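What follows is a set of notes on a single structure, which appears directly below.
As you look at this complex, bear in mind that one protein chain is not there, while each of the others sits in place.
Coming up: subunit A.
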Amino acid sequence: MPQIELAGEMFDVDEDGFIQDPDRWNEEVAKSLAAGEGISEVTDEHWKVINYLRDYYLKFGIAPMVRRLCKETGCNLKRIYELFPSGPAKGACKLAGLPKPTGCV
């Protein structure tokens, strides 16, 4: 399995760059993942989305539906794409350290 250095530590990642151990996530990891997603600066609005995803995942064990994410953070899907150019799954979930989205994506 490939490894990359994030925030001074080595992490196992899959071929899409999702970290393989959600437990080792922290804010520094999110910041170092941001560069690969076309995000130059992680703003408060980014953190609002990332923290919401993170909290929802820890509480329920799944990533929230897109509708739920938009409703709770107040960012509509267009805004989410402005914040995370690769979208809520490949961008935001990756930064929040969630498992890679599955199914017929």
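Simple rule for what comes next: contacts are C-beta pairs under 8 Å (C-beta built on N, C-alpha and C of every residue); 3 or more make two chains touch, one makes a residue touch a chain; residues count from 1.
As a convention for this text, contacts and distances are computed from a predicted model.
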The complex lacks one chain in this depiction; which UniProt name from "Cytochrome D ubiquinol oxidase subunit II", "Phenylacetic acid degradation protein", "Sulfite reductase, dissimilatory-type beta subunit" or "Carbon monoxide dehydrogenase, large subunit apoprotein" does that chain carry? "Sulfite reductase, dissimilatory-type beta subunit"
Would you mind spotting which of A:Leu6, A:Ala30, A:Val49 or A:Ala63 touches the chain that isn't drawn? A:Ala63
For subunit A, enumerate the residues touching the unshown chain of the complex. 20-22, 38-41, 43, 45-46, 57, 60-63, 82-83, 85, 99-100, 102-104
